[in-house]
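A protein chain is absent from this complex, but the other protein chains hold their places.
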Amino acid sequence: MLAATLAPFVLGVCAPMVRRVAGDYAGWVLAVLPAALVVYFAQFLGPVAGGETLSFSTEWIPSLGISLSFYVDGLSLLFALLISFIGTFIVLYAGAYLKGHADLGRFLMFLLMFMGSMLGLVLSDNVVTLFVFWELTSITSFLLIGFNHDKARSRRAALQALVVTGGGGLALLAGLLLMAQAGGAMELSTLLADGDVLRDHPWYLAILVLVLCGAFTKSAQVPFHFWLPNAMEAPTPVSAYLHSATMVKAGVYLLARMNPGLGGTEVWHVTLMVFGGATLVAGALLALRNTDLKLMLAQTTVASLGLLVFLIGIGEPLAIQAAMAYLFAHSMFKGALFMVAGSVDHGTGTRDLYRLSGLGRIMPFTATAGALAALSMSGLPPFFGFIAKEWVYKGTLDGGLPLVLTAVAITGNALMFAVAFLVGFKPFFGKPGDTPHKPHEGTLSLWIGALTLAVLSLFFGLFSNISESLFVGPAAIAVGGQAMAVDLYLWGGFKAPVVASIITVAIGALLFWQGRRASDALARLIDPLWGPDKGYDQFMDAIVALARSVSGMLQTGFLRRYMLVTFLVLAAAVVLPQLFDGIGVTFQTPPVDLLVWSVVLLTFGGGLAVMIIRSRLIAIMSMGIMGTGVAFVFLLFGAPDLAFTQLMVETLSVVILTLVITRLPVFGNDHRGPLRVTRDAAIGVAVGGALAALLLTITGSPLDIGLSTYFGERSYTEAFGRNIVNVILVDFRALDTLGEIAVVTIAGVSVLGLLAFRRRESADESVASEGEKTP
Amino acid sequence: MSEMAAWLVVWPVAIPLIGAALAITLWGRPHAQSAVGLIATALQLVTSLALLGHVWANGPVAMAMGGWPAPFGIAFAADTLGAGLTVAASAVAMAILVYGLADTGIEHRRAGIVPLLLALMMGVAGAFLTADIFNLYVWFEVTLISSFGLMVLGGRREQLDGAVKYAFLNLLATTLLLIAIALLYGMTGTLSMADLSGKVAALPADAPVETIALLFLVSLGMKAALFPLHFWLPAAYHTPLPTVSAIFAALLTKVGVYSLMRVFMIVFPDGGEIAREAMVWVAVATMVVGALGALAETDIRRVVSYTVISGVGVMVGGLAIGTELALLGTTFYVIHSIVVSAALFMAAGMVARTGGGTRIADLAGLYKGAPFLAVAFLISGLSLAGVPPLAGFWPKVYLVQASLEAGQYAITAGVLVSGFLTLMLVGRIFALVFWREAADGARAMAPASTRGAPPNGGAVLKGALGALAALTFVIGVYAAPVVDMSARAAAELLAPDAYIEAVLASPAQTAAAGADGPEVRR
Amino acid sequence: METILAILVGFLFAISVYLLLSGSLIRLILGVFVLGNATHLLIFVSGRLTRESPPLVDAGLKVAEADVANPLPQALILTAIVISFSLFAFLLVLSYRAYQSLDTIDTDEMRIAEPESDTPPMRGRDV
Amino acid sequence: MNLLLVNIVLALLWGVVTNSFSASNLLFGFVLAYLCLWLVRERFDQRNFFRPFRILRLAGLFVYELVLSGYRVARDTLAPRMTFRPAIVAYRLELESEVGIMLLANLITLTPGTLSVDISTDRSTLYIHAMDVDDPDALRADIRNGFERRIREALE
Amino acid sequence: MAEFGALFLDWSILFAYGAMIVSVALTVFRLLRGPTPADRVVALDMLALLGIGFIGIFSISTGEYAFLDVAIALALVGFLATVAFARYVYRGAIDARHARARADTGDEA
Amino acid sequence: MTDLIGGLIILVGAVFSLVAGIGLFRLPDIFVRMHAATKAGTLGAGLVLVAIAVDSQDIGVVTRAIAGLIFLLLTAPVAAHLLGRAAYLSQAELWSKTHIDDLEGKYDADGRRLAGTPENSPRSATRDIPNPG
Partner (left out) sequence: MNSLILRTATPLLAGLMLLFSIYVLLRGHNEPGGGFIGGLIGASAFAIYAIAEGLAAARRALVVPPIAIAGSGLLLAALSGVVSILFGDAFLTGQWWFPAFAPDMKYASTVVLFDVGVYLVVVGAISGIAFALEERE
């Protein structure tokens, strides 16, 4: 199972190579893998239909319970089969669609990687692994949408998809981890086995919101529905695969998967129905408003996703069955229609509905596929789409549910009926229109997939038992989390659902007839409205503007601002705790000691002069005096080595400073006005005062001088030196000294480096100025 | 524990030290210096791997320098955290040195880039391995002065400008650290972190432990570039040579973070409550400010600089939570960030080289022009954003989990929001710099010849960058070793008994000395 | 005695903060110098004060007398002094080079690394 | 020859300073002194070295003058009214060696009321600031017959 | 006699401290007052000499002759500092003359 | 006895130090002040070194004290020369009672070369002394 999931990645990496070797047949070569995967997954159909579930697990990060565990039940198997089956044709299709394209290999690589991600997503049992694949689908989708990266619209769409689904993904991560914590397990199979644990947990609402964020963004639910149509900038194979058949259903998959654990509560029902219903209607309306084949299909995909969420939200067994049936149907007819749209585009150079007509004779296979798929989509018998739609109405009309649900479903379905006919029939009938290219039928690869899917729509409608027992039934049972009787059939008598279907067809036909007018009317109505797509732009602008203003406020470029903030923080850190805890200082009147007092006074004076004097020479000298004062403090308190060093260092500092300052023409005026002077002085006093108080507090208690006693005892006897300080430096703590001389050496190197480039720079400048003179 | 094994703690520091010294002695002979540099970094990597292996098998290992036992002498000690970070640092340094030798001109090598890099590595390894808090300060300074030298190599105007801000602010930071250490010594009378561990806890209630802890937070936080003490980083990281930016981003802030971990887990395991509380909010602010800063920037190197900051927020966030899982996440994040920050700056350097500039508005067309670079950049960037299955994903998972467990929801939010902003950022940069075509208003990718191809050919650059990008991928996919290592490190941080014992008991053979021994002491 | 020196230390810190808050490179350098001295004194005082008896093992003795000054802080300060001096030297030369190249010692005018944006920035939506 | 002498003296000095006249220590001192001299070797190339007795005589004169000098300066400084009359006087040098000129200039500075300000580029003239001068020629004569002669005797 | 000698030494030391502190104060006045840079350098040089004396006396009063080396070192670096400052003043003077000379020739031209 | 001698030397040295300070404080121009500093100041410091030598009666200390003294005596005049020249070049004002200035006009325009005097016993150029009062 792991191998099956990872194989597409491995093959994907090889795809560019395959392309180089196999040339235009790369699609055929690479399609072998998904085809093999179909066979592989098909072997589980029997056991799963028999009620079994299978688990496969490989350790990943054993210490933290993260494993590559896979779980095959009706739901995941349905998805896995759809992914690999449709994937087979998509790979073929892509090979032909992008024939001769320089980056075909790269494209197929992304596509196969996406396939692997999607398989991993639907098969994962571990929440972390699930999330890993979830994110991978976002990334591969980003790369695929941006495939035509020279177009700004593609880039925008790719980034938009990434931002929306990536953002949702992060929420999902939090939700999944919260769920894992609440349920005490990492495996979904364990977590969902007893849903009450989650539903009764205080974090339930948080988990729900976070998971829904993930699902809704991925499955393009209102108000995140805008990214999906934009993603149609991608080449059609991508649209057909990711944005109709598979990836966008990941959110639906997630909701379906979580249903046993998170579903069944009031908030779950209401939220899903409201968002799903709104998405259904909005998507359908937007579909009708558009005239671009792909966009229309995309919007109906949004609507269908809404319908699926809506059905899962209802949560009753019939609704669940309806959801699974519709999902199954949708994958086939929508995949087919996208490929048809792509072939038409490929063959004519346009996707504008009102420029296309009469292609039926020129593109017979494509037309057949389109017509069959459109019939399934429009929900007419004996196509599987009809069964799915019937079950939708069964679900909404299920005992006791408000009628408004059915009304919503009818509205959506009617709109989709119209779109189905517009897309699946309109281009192929009538007189040939005026298209950029001379229309022609594509190669086998371009129509075989669409035709197969379309025919299967019919097949599964006719043989509903197969779909029921192998696909929809086990999936519904998995979603429902309980045993349920599933029985799909074409004709169940003239009951309420059939009435609803008739109403649907009637309204749909009307809309199809008035298609152009409806589209124009909707355009007038919708286009001026503010929508989340504009909102996205505003969001991006706003976040960057916010970033700029925050950054501009903080990172001003002025060193003294940085210093100011730093010292304010420092002052807060040393002043506040002492203020709150009280200062533990006990002031003692210092003994009168002439030497100490005069030395301190000298240091004081030197420091003060450094601060206030405006002549650089005197300031430097005062610095020297201050340093000497400190040296004398060391001398007075028994630190001759320190005094020695301090004197040397202070003098050399003064010398070097003089050496340098000679070359600086000005001292640099202190521009500070009285206000800033006061402020800066206050900060200085705060920091200095607090540190002094801290020092006094600390020196108020006795110090454990065990270390120094140790040194005193061993300095001569074991280290053969009478000067304890020096013995510490070269023996007891020689490592400090080693680091210290490294600092000295590196300081030398750094200074050399600093000065090495001054000549070069001036040379550069002269070259540059010469260059300016003689352009 | 055998004496030779204890030497393993020394080699990762001693080797670059000897290498740097030798390289400086060979002043003016850049080729010899380069050879010394390569050999030294390779040896450093080998010895630190051996150290990690030893620590993994036998627990913390320590050596008392000069045979003077801690707390009297200075001890080096490696637990899993120290050894692991040393390995990560030396591995990345190796890649950076290789990159640097190919990327920099002979004049930079003449000016001493090799000894400076080696000295930086010595300082970093020293900081990771020392068990003495004053010695830690010394390694900070070694790192700092080497970074000064590296920062100004080339002497361009913006470098000098950036270096001024960088130098003064960082000098302030290390001075504050020294003040904190001095006051800590004034309270406890000791400098060994193992010894401090007990002595701080035993201080009377009225001792100003809180203030000292805050002082450590301020000084180390400044080194780590925590908000609002991070200014030096965006002011300067984008100005030096790409090689230098890469090693800075990889290592400097991590040393600060590492030291925060050490100080707060060993010296102030209890106490420092105010500092810990502050750390939570500071960490969250750092994540967000860093991510926003990156979004605001128009220069690709500055963008990368800011991402370093938000990463620091994430790491310190984990430390602020302080649970085992959180420390695991932090440790993992440090390792991840070492790799990926270096990779991103290398990539930025190559973008500048091939794209002819660093202004995002001017860059375009590199997806076609430099596909390898594009892939490496994308992998590194996505890893930074925490996208699975790259290395950056795992620490994010653990930190989110840990913060949820601990009820630190602000940190959860911070991690997620900064991750989101980073993802947005990476996607945007990728779209603009790599995907966008020159026609869309940006400058066309100039032919490589006008900018002077790298002296040793681009293959070496690609190799170094590719190695790091591959590393972040491999660590992500094959995460178990790093997770196990981080888990062990976290456990050891929370229960540092073995570390403390190793430090305080390091030399067994100290006492056998005496002035009357005729030839050799000890 | 600690009191008067602690006050001196605080005073020196105040001076250095004040100098470091000015925008002029030379003042910043002086501030760094004062800061270093203040810190060294702080370490010195932290180690407690002893008048006039250097930590030497007097001739004829094998072990230092008990009342000698605390040698450890002295050794630490020595290390710190040397390091500060090295950094000081670097900073000094850096400032000089900065002046040479940027033609100013006013840090407010150093805006090469972080220039004010000269072109209208890209909008967030632009890709 | 002279360098060797200096070297030996320095080695002996080393022995004094390090408080040990053991052969090994003296040898060590010799090596050290050799290295130090070697580092500054350029200046020693053509140098006549000292003649001990005359040097001692010169030193005696110098100490005498120095003490006198201290007294005179103290007197002038502390006198309630400043009645002295300073002057900058040119002094034509007869000495030719660099060491001699340097020595003369230094001795002049350290002795009563005179201070060497500068030497002309052609080494012919020493400019002296004197604190209290009535007759510059008397000052010149003092120097000519005092220090300059003794230095010539000691060095040339 | 010995007792008197010790007492005398103590008093001398005390007097010396006092004299030096007064002298330092006077010298600092000169340092601040100037008026020429050279005056300040002379004052600084004088401070170094006073420092040498101070350390010497301190060394006698504590009996720690180790401090003598500190005094010698101060003499060495004090000289170095004076040379550096003298050069600073000298350079300033030369530059000023140079500028003046150039200005003069400029006027003539 | 050594205490007595040492004390005496210290006393004298202290007096010289004080004199130097006073001289620096009240003497009228830089050259005159330099007389005080170089002579009295050097004597003050030097005598203290001698006092150490006397007081210690330790050959090592004596040697070092003498070495220090020699160094002082060597450097003080050199420093005075450098400062005096710099002061003159920077046109430090001479005290009004300075009645001879043989240096006047001897430096070239930019001050780098100093001319000598031609004769063996030059006639000093008398400076105009402004009438006091």
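Labels for the chains are A, B, C, D, E and F, by order of writing; each one numbers its residues from 1.
One rule holds in what follows: a residue touches a chain if its C-beta (ideal position, glycine included) is under 8 Å from a C-beta of that chain, and two chains touch if they have at least 3 such contacts.
This structure is a prediction, so every number in the text was calculated from the model and none was measured.
J.: Among the chains in view, which touch the chain not shown?
T.: So, taking every chain into account, the missing one touches A, B, C, D, E, F.
J.: Tell me which residue among A:71, A:644 or A:711 touches the hidden chain in the full complex.
T.: Of these options, the touching residue for the absent chain is A:644.
J.: One chain isn't shown here. Among B:64, B:200, B:263 or B:360, which residue touches it?
T.: Hidden-chain contact among the options goes to B:64.
J.: Residues on subunit C that touch the omitted chain in the whole complex?
T.: Within subunit C, the residues touching the omitted chain are 54, 56, 78, 82, 86, 89, 93, 96.
J.: Tell me which stretches of subunit E touch the chain missing from the display.
T.: Interface with the chain not displayed, on the subunit E side: 66-67, 69-70, 72-73, 76-77, 79-80, 83-84, 86-87, 90.
J.: Counting contacts across the full complex, list the positions on subunit A that touch the omitted chain.
T.: Residues in contact with the chain left out: 640-641, 644-645, 648-649, 652, 655-656, 659-660, 719-723, 725-727, 729-731, 734-735, 737-738, 741-742, 744-745, 747-749, 751-752, 755, 758-759.
Just so it is clear, only the chains that are shown with their structure count from here on.
J.: Counting hops between chains that touch, how far apart are subunit B and subunit E?
T.: Minimum number of steps from subunit B to subunit E: 2.
J.: Could you state the distance in Å from the CA-based centre of subunit A to that of subunit B?
T.: Chain centres of subunit A and subunit B, defined by C-alpha means, are spaced 26 Å apart.
J.: With chain centres taken as the means of their Cα atoms, state the distance from subunit C to subunit F in Å.
T.: 36
J.: Subunit E: which residues touch two or more other chains?
T.: 24, 37, 64, 66, 69, 87, 92
J.: Pull out every residue in subunit D that's touching 2 or more other chains.
T.: Answer for subunit D, listing residues that touch two or more other chains: there are none.
J.: Using the touch definition from the top, list the residues of subunit A that touch subunit B in their complex.
T.: 59-64, 128, 131-132, 135-136, 139, 142, 146, 149-150, 152, 155, 158-159, 162-163, 166-167, 170-171, 173-174, 177-178, 180-181, 540, 543-544, 546-548, 550-552, 554-555, 557, 559, 561-563, 565-566, 569-570, 573-574, 577-578, 581, 584, 691, 694-695, 697-699, 701, 703-707, 710-711, 716-720, 731-736, 738-740, 742-743, 745-747, 749-750, 752-754, 756-758, 760-761
J.: Where on subunit F does subunit E make contact in their complex?
T.: Its residues touching subunit E are 1-4, 6-8, 10-11, 13-15, 17-18, 20-22, 24-25, 30, 33-34, 37, 41-42, 44-45, 48-49, 51-52, 55-56, 58, 61, 64-65, 67-68, 71-72, 75, 78-79, 82-87, 89-93, 107, 109-112.
J.: For a test of understanding, state which residues of subunit D touch subunit F in their complex under the given definition.
T.: Touching subunit F: residues 13, 16-19, 66, 69-70, 73-74, 76-78, 82, 84-90, 92, 105-113, 115-125, 127, 129, 131, 133, 136-137, 140 of subunit D.
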